[in-house]
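Every protein chain but one is kept in place in this view of the complex.
The chains carry the letters A and B, assigned in the order they are written, with residues numbered from 1 in each.
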Amino acid sequence: MTHIHVLHILNKAPSHPRSVECLSALMPGDTLLLIENAVLAVASLNEYRAGIPVFALAPDVIARGLGECSENTTLVDFAAMVDLTAQAQQIISW
Amino acid sequence: MSKSTLIVIDQPPYGAWAGREALDMAFSLAAFDQRVSLLFMGAGVNWLRKSQETSEIEQKSVEKNLSAAPVFGVEKLYADAAACDQYSLFPESMIAGVVITESSSELIRQHSHTAFAG
Partner (left out) sequence: MAAIPVQNYTLVITGAPYSSQAPQTALLFAEAAITAGHTVDRVFLYGDGVHLASALVTPPSDESHWPALWAKFLTDNAIPGIACIASALRRGLVNESEQKRYALPASNLLDPFTIAGLGEWVEGTMTSSRVIYFHGGG
């Protein structure tokens, strides 16, 4: 796992205003972690900025029946979510 | 970069409580001599409108609450430029002392912490 400047943790559905704000704040060097309702975005992932690594919390993805849709994201468990937060310089929960 | 916090308000006033609780967070940091600024984005920029008259909805005016921010030691009030455009909020319709920012993502990078109240 490489250096992460800002880890953006997003828990809102794609149509939520906060989700839109989060996506427009992504910059090179950042990482996006989708949790809770935000994992619904794995079904329509092309809108994310190129070059931003995108992770999704596996229990939330699987719970919503999206396990087969997540080819553009890396599924992570809670242990890996903890690792991401430990490595990031800065963390924002949207 | 010295340690500083950016508290973000993106919910409109009166219809939701998270903005007031965000303001309390900013005032608390300032009370403990911590550096803090507020960023209004999305519908949250409606906090900044002048001439709010709230007696008929029986809530305290957030315009009044906000006017205490510099007194409490909140360093800056920022407003997202695109959101101001969206809500037709021009400098003359805004409370005094607001700094318009074109890039909220740059602002986030200039602070060591960024937090929403809910």
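What to note about this one:
As a working rule, a contact is a pair of C-beta atoms (placed from the backbone, for glycine too) under 8 Å apart; a residue touches a chain by one contact, two chains touch by 3 or more.
Owing to the predicted nature of the structure, the values given are computational and were not obtained by experimental measurement.
In the complete complex, the residue from A:Ala25, A:Val42 or A:Ile91 that touches the missing chain is A:Ile91.
Note on the undisplayed chain: of the listed residues A:Asn11, A:Thr31 or A:Ser70, the one touching it is A:Asn11.
Of the residues in chain A, those that touch the hidden partner chain are 1, 9, 11-13, 16, 18, 35-37, 57, 59, 77-79, 81-83, 85-87, 91, 93-94. Seen from chain B, the chain kept out of the figure touches residues 3, 5, 17-18, 21, 24-25, 28-29, 32, 34, 113, 115-118.
Keep in mind that, in the parts below, only the chains that are shown with their structure count from here on.
Averaging Cα coordinates per chain places chain A and chain B 26 Å apart.
Across the complex, chain A is touched by residues 10, 41-43, 104-105, 108-109, 112-116 of chain B. Interface residues of chain A facing chain B in the complex, by the touch rule stated above, are 5-6, 17-18, 21, 24-27, 90, 92-94.
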